[in-house]
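Dumping the structure here so I can ask a few things about it.
One chain of protein is taken out of this complex; the other chains stay put.
For reference, chains read A and B in written order, and residue numbers begin at 1 within each chain.
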Amino acid sequence: MLPVILEALLKIIFFFILIMGFVVVLIWGERKGSAFIQDRTGPNRASIGGIRLAGLVHPVADVFKLLFKEDVAPSQRHPFLYAFAPWLGMVVAMTTYTVIPFGDFLQIGDKVYPMVVADLEIGMLFVLAISSLATYGIALGGWASNSKYTFLGSMRATAQMVSYEITMGLALMGLFLVFGSLRLTDIVGGQGELIWGWLPKWGVVVQPLGFLLFMGAIYAETNRTPFDMSERDSEIVAGYHTEYSSMKFALFFMAEYAHMVVAAALIATLYFGGYQIPWLPRPVLEGHAGPILTGLLVAGGLCSIWIGTLYFRRARREKGWYNDAREREPGVLGTAAVVGGLVMLGSLLLQPWNIGAGGGSIFVSLIQTGAFIGKLVFFAWLFIWVRWTVPSFRYDQVMHLGWKIMLPAGLVNLVVTALWLAAVHR
Amino acid sequence: MSYKGLPEVVTTRKRSFWESAYFVEIFKGLVVTGRHVLKNLRHTDEMPTIQYPDQKRDYGPRFRGRHRLTQRDDGSPKCVACQMCSTVCPADCIEIEAAEHPNPAIEKFPETFTIDLLRCVYCGLCEEACPCDAIRMDTGIYEIAADTREAFIVDKEFLLNNDKDGTL
Partner (left out) sequence: METFLFYFCGAVMLLGAVGTVASRSAVSAACWLILSLLGLAGVFAAVAAPFLAVMQVLVYAGAVMVLFLFVIMMLEGPVLEGETRRPRFWVPVAAVVPAAVILIAAVVWVRRAALPGFSSAAPEGFGQPMRMAELLMGKYLFAFELISIVLLVALIGALALGRNERKLPWK
């Protein structure tokens, strides 16, 4: 009993740190990404002892600012629901992670730990059920603030999320049919195969239309542009969180990004093979663990040293620009990069090519988790990228698209998939 | 559809199938913005942004900054308290109290000369109205900030030695 709880707790802590880290990075990515898309430089001023990390310190500063800000609340609010709603979104976003596999399994000694917190039989339904509760956070928050803008925001969000949940379910059903399971580990496992020996059997390959529908629906579910009906600032101020301030606002804000991470993880897991690396299944990786690790260490070390020299060059160029602590930044970062690179090269002395079977297995698990995180990062960036590229829909267009185009398309996709599978299995 | 028989002015083009399918167009848009990102990642230093407190924009010589009062050779203000500037000022923010100048050739001088910088709209009319070239806006100072409202009401001494930068 106890080791099981401990194991689950460790995984939960891993996910918690992963999500919170991603939330910070995504907030930074949103600011910096939007800036670069619009030819601006973005945040670059907040610093800790002159180290700015290209603006990564800003979210940290934000946290402290929001923690110590005055909590201004409307006097006619519903006291309990007003305080409760921000938590709901956050809790929901955090709960969804429990069923997402971030790796195959981790073998330490003879013990095998599956790299998922709870491998439920009904995995994907669990995700759908929990994420359908996310509507309440927005709906109740907007209503409890007792203001027309928040109310409009929450009404729009509710209508939109309820509409697109159906499309999402239909799009997923095709996927369930193909992989024959609701369990996320089964779905990911099935995506490790190859079709005709060369095409990875990723969800996006076997369900292209389903993927597009799921993409659209999940953008609507996370309330991101082009479906940002609930917080369209040009129409309804800030939508459902207009009346929120300080830490309660921060919770809404973080929940939005946590939802984005969940969505990105789901897209990666369901349609892009999760932790699977195409053409390199686990046995192949395990067979060549030593050489791969060595290669990675050498490449990483050389890259790191190269980045360090770039920083040193920047340090020379920027000498005398600022005349304060920021002068130090390139030097410090460059030193860190070079030292990291040297450590990586130095670890070659430990003969990583003789890693052995046990170590190889652990190493492969880590690589697969890395692949999963890499996919996650890409899809999270896609959320940001799309937001700053695409204009958003009008409300009637959202409804039109959801009910009259995506829903029938989802049905067609489901029927075609079913017929095709029936024909194949006959 | 036309309004009162008038010809329709806004013409709508019929979208092709791939345009209304939306995903293709989104992809094209992503390529455009993605190119901007890559360009800016590679040439971060060439962005048009001016890193304000570290770098400053160069304004033209005619830029109207904070006012100053010009001085005679002995350091007294050139101003003869003719009230032209305070009369022409659209924001009514110059206040001058005249006093008799010991030198009979000069007639008057400002006993007090205050400008309320919060009310000033930096139109430059005072500068143009002045017959003696006594008030000028050529300091080029545009960072006008202070912690209190009172600090924005600047007096004669301040305006005479007006070469300080930044806060009041």
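In this text, a residue touches a chain if its C-beta (ideal position, glycine included) is under 8 Å from a C-beta of that chain, and two chains touch if they have at least 3 such contacts.
All of these numbers come straight from a predicted model, not from anything done at the bench.
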Among the chains present, which touch the one that was left out? A
Which of A:Q76, A:T309, A:Q351 or A:Q397 contacts the chain that the document leaves out: A:Q76
Identify the residue among A:L66, A:V116, A:A159 or A:I236 that touches the chain left out of the display. A:A159
Contact with the hidden chain, among A:L133, A:M247 or A:V298, goes to A:L133
Where the complex has a chain not shown, which of A:I19, A:L182 or A:I355 is the residue touching it? A:L182
Subunit A residues touching the omitted chain (full complex): 76-78, 81, 120-122, 125-126, 128-130, 132-133, 135-136, 139-140, 143-144, 146, 151, 154-155, 158-159, 161-162, 165, 182
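The rule we apply is simple: only the chains that are shown with their structure count from here on.
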Can you give the whole-Å distance between the Cα centres of subunit A and subunit B? 45
Write out the stretch or stretches of subunit A touching subunit B in their complex. 33, 36-41, 44, 212, 321-322, 385-386, 388-390
Interface with subunit A, subunit B side, in the complex: residues 23, 26, 29-30, 32-34, 36-37, 40-41, 44, 47-49, 51, 54
